[in-house]
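This report refers to the structure that appears directly beneath it.
The complex is shown incomplete by one protein chain, all other protein chains being positioned as in the whole.
Chain lettering (A and B) follows the sequence in which the chains are written, and residue indices restart at 1 in each chain.
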Amino acid sequence: MAITDLPTFVRADGPDKVTGSGRYTADMTLTGMLAAKFRYAGVSHARITKLDVSAAKAIPGVFAVITADDVPDVRYSYGIADRTLFAKGVVRYDGEVLAAVAAISPEVAQRAVDAIVVEYDELPIVTDLEAAVADDSPLVHDDLDGYAITGDTPHHGNVGTHSSIEMGDPDAAMAAAHTVVSSRFVADASHAVPIEPRAVIAQWEGDKVTIWTSTQVPFDARNGVCETLEMPTTKVRVIVPHVGGGFGGKCGPHYEPHIAALARAAKRPCKLVFSRWEEFTAPDRRREGMIVDVTTGLDAEGNIVARTGELLLDNGAYMADSSFFAQAAAMHVAGPYTIPNVRIDAQLVYTNHQPSGSVRAPTAPQGCWAVESHTDELAAAIGMDPLDFRRRNIVRTGDVGPTGQTYEEIGLDRCLDMAAESAGWGTTELPDDEAFGISIGWWPSFHMPAGAYMKMHADGKVQVITGANECGTGSVMTLRMLAADELGLDQTDVELVYQDTAAAPDGPGASGSMTLFNHGRAVEKAAKEIAGQLRELAATKLEASAADIVLADGAASVAGTPTKSVPIVELAEAAAEGELLLGSGSTDELEWPEIKGSSCLGEQGFSSFMAPQFICHVARVRLDKDTGVARVLEVHAVHDSGTILNPVAAHGQVEGGILMGIGQALTEGTQYDETGSQRNAALLEYKLQTIADAPEIHTQFVEIHTPNAGPKGAKGLAEAPNVPTAGAISNAIAALIGRPVRQLPMTAERVWSTIAEEVTA
Amino acid sequence: MSFAVATSLDDALAAMAAGARPIAGGTDLVVGSRQGKGALPDAIIAIDRLPELAAIEVGDDVTRIGAGVTHATLMTDATVVDQFSSIADAAALVGSPATRNVGTLGGNVMNGSPAMDTGAPLVVLGAEAELRSVDATRSVSLDELWTGPGSTSANADELCTALLIPNRPAASGSAYVRLEYRRAMEIAVVGAAAAVTLDGDTVSTVRVALTAVAPTILEVTGLDAVVGSTIDDAAVAAATAASEQATPISDLRASDAYRRHTIGVMARRAVDAAARRAMGETIAVPVNRALGVGAVA
Partner (left out) sequence: MSTDINAIELTVNGVPYPVAIDTSRNLSGVLRNEIGLTGTKEGCDDCECGACMVLLDGQPINSCSYLAVQAQGREITTVEGLADGDELHPLQRNILATGGVQCGFCTPGMLMSAQALLDRNPDPSLEDIKIGLSGNLCRCTGYARILAAVDATAVELRGTSDS
């Protein structure tokens, strides 16, 4: 099997994880620690008329019960500061936190939670996206303008952000088009579902708090505590033990402020561990539902001449980090195609659902699924093979994309060709109940400031102190390789100090596929500083010029004269008695790619893609037409993610992303009842793919020279694999039943209804 | 709350007479209490170590499968796989290896869920449940036993000791298929069992029972009419009757309309697989996996 052919890469945190000795947050215990539990709203929209915690406080073993009255009156969030830590006045989704309890045991805490008395005046519940944007809709937030608003965030009524991308004259071009196809697709919300439910522990010493938490972004968690509890940055330390997966679900501050406030009130360390039900229903990290109306015009040869689209995205009750979603979704519905005339209008709509937030490639899998299903409809409308249609219309090196960005070297054309070739597109004979489907997608890399410190000790060993966060991807582990490479050492000479905000310089943590792209650049810079010091030392010792010193295989040698060499450890030993070997680095600002000839409303930084990644997936699907049950047998994935530094980790990201994509395509949909509560908040009803469902996955990488990329030409990777899988599966199903299934997930029942419609039509 | 491990059948019966509830694998009882549906019973008697409940005995007319036999045993035991294949099909689909390893036939039957997988096979095979209390032993038909979702007619002090299944005539086969959205860790959306006896190329008896389309396992009636018809005709007739007689609900797993449609598909496939087994064809357990996605026949 190909997997065992890859060079082995044993993660530094691996032995800890396979022996069970590694500690995750929930595994930790502190002396005197109390159990924390939350009381949730339980209703989706209501005015609080009474909230009485006195009976809860009176229960023996209860140390503290806190509500909005016990924390500073701060509204916070990105884009629109619409929320408070604890519900204040009005609750807007059922998983909103009303109160927190600290007690001697989880059982006592639960009894106290149950003893809290709350009374409501019910308010009208907003759940339907189209009704929510109507003029007469009840409002989720009465007065958005009463909140602090940052960035270009056009809003009105229930619309939190309104974004558009526009180029050329789409109306005229559409009117002149040879063929016009309009489609509607509706995606349900879904969830990140890391297998570790989140956990938070807080402990105070004087006016300082230390928080252990399962976050992906320790600095965001820290900043969230500082903002909401009005504390200086220096008084809050966030430490992250091993994290059991995130997928975006653990980005941003979550319950760190609540537990810090609770521990302060209880005067004891407190620990929160979520149940799976809570993990599903409470956090502001749901993958947003979406309605996509898209129309595309083609000329007689099958070139796309115009595209218009209208998108509604379900933001849920509050802004998490979602203000950019509308524009991101618009970009995915435009797609990586050359389209001279575009107008896509997207609205992020408040509802009384759980808030939406970044989940692995936010907006992309749904947007891509919609537009790629639509693309096959376009190809069908003019009788063209879907692969040929894409070959004709995709963006290639030097092309101008749908917002006027000109692409430097990109590899989408090669992704398409290689995926088709790998699958045997057009050559493999398939049985009647099987078909291939193809889909392409894209995802940007992001620049964010990140820093790194580094020290080389007297024994030649190196510590890298980084703000990067390892939630499983292995990309933090790759940082060791980068440092070792610069210093001419083996990666086992390099240890990481990470996941501690008191020690490391700030950075974006494990979010937005940014670990390698940003933290990696900082580590390279820090390592270069020490490398420079080593070269100076070696130059003196070897009587050569520092510029001629090469660091490799643990030694500093004079280029061309390998006999003139000194072990690095000797230099380190000497330095320990003199000027210490210390390095630091911070990412250089990268230039955002220029766009020309387009205009964008609600600019949120997504109108052009920095170091864009491109993807093509081909899925082979078998369909049981009698029941609508589809099964994915193979996925052929080709990615342009720039240079691949760590093949094992890279393959792992692609494979994991694809499985998540299959789940989203077929079985993972968040179901709501009419009151806005999730009906399937359990893993037996919200169905992840099991190992028995896993298809064969054939992954290849197109490694081209990418300008403006990360270390050694690497781009991001963790999110992209999640983007096109559902689209590919959709197109395979459509090939078998003659039309696309217009709802995501494409559940067996929905496939069956689509077949049945065709029969009656 | 009290807990004790029964060391003999009498021990268990005495504890039940004193008000204890039996626990076998606990995969319904404990899981149910953890999902917040309710507390555990006040007194629990563990019956998972009683050899008396763990035996499969083949008699002259009747095979006796102990209530404590686990799904893992049911799906591999030669007698069950050969003679009562539909039970093995069903057991092999229950939960995961861990669920099958401790979950028992008795627990499945006595839990009384309309979604229980071994129920429909037991019905088409004409099984009876043996119930024992300190004072008496009786056998009841399953029809009598299951009175509604999660309820049985057994008295609180009655332990199910075994399922009694008439031995199969020659040229017989049975099969159980269920609709699955993924290939493991599923709960029946709908499922169908069929038991078929052939007379040459035609059907001499056929029984079909349905999972998760009524408050209890539902046996399809009126199939006498297909006696003497071909296998294909019998399968089609069973499918039609199943869809007509089912009274499914809509819930988060499926709509009533989709259940009504797919129960017909499952019934047809179950009859077909049972008949093929009756003809001597070997279809591995479980039929679902042997025949592929969504139980494609």
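By definition in this document, contacts are C-beta pairs under 8 Å (C-beta built on N, C-alpha and C of every residue); 3 or more make two chains touch, one makes a residue touch a chain.
Bear in mind that the values here come from a model prediction, so they are computed numbers and not experimental data.
Visitor: Which displayed chains make contact with the chain that has been left out?
Guide: A, B
Visitor: Among A:G20, A:G89 or A:G560, which residue is in contact with the omitted chain in the full complex?
Guide: A:G20
Visitor: Please identify which residue in B:S8, B:S96, B:S250 or B:T282 touches the non-displayed chain.
Guide: That would be B:S96, which touches the missing chain.
Visitor: Touching the missing chain, which residues of chain A?
Guide: 1, 3-4, 6, 8-11, 13-24, 26-27, 29, 107, 193-197, 242-247, 275-277, 471-474, 648-649, 651-652, 654-660, 682-684, 688, 690-692, 694, 697
Visitor: Since one chain has been left out of the picture, which residues of chain B touch it in the full complex?
Guide: The list for chain B reads 1-3, 5, 23, 26-27, 30-31, 33-36, 39-40, 44, 46, 48, 72, 95-99, 101-102, 183-185, 289.
To be clear about the criterion, only the chains that are shown with their structure count from here on.
Visitor: Okay, in this complex, where on chain B does chain A touch?
Guide: Against chain A, chain B makes touches at 35, 179-185, 187, 252-255, 258, 261-262, 265, 292-296.
Visitor: In the complex of these two chains, what residues of chain A are touching chain B?
Guide: 433, 622-624, 626-631, 666-667, 671, 679-680, 682, 684-685, 687, 689-693, 747-749, 752-753
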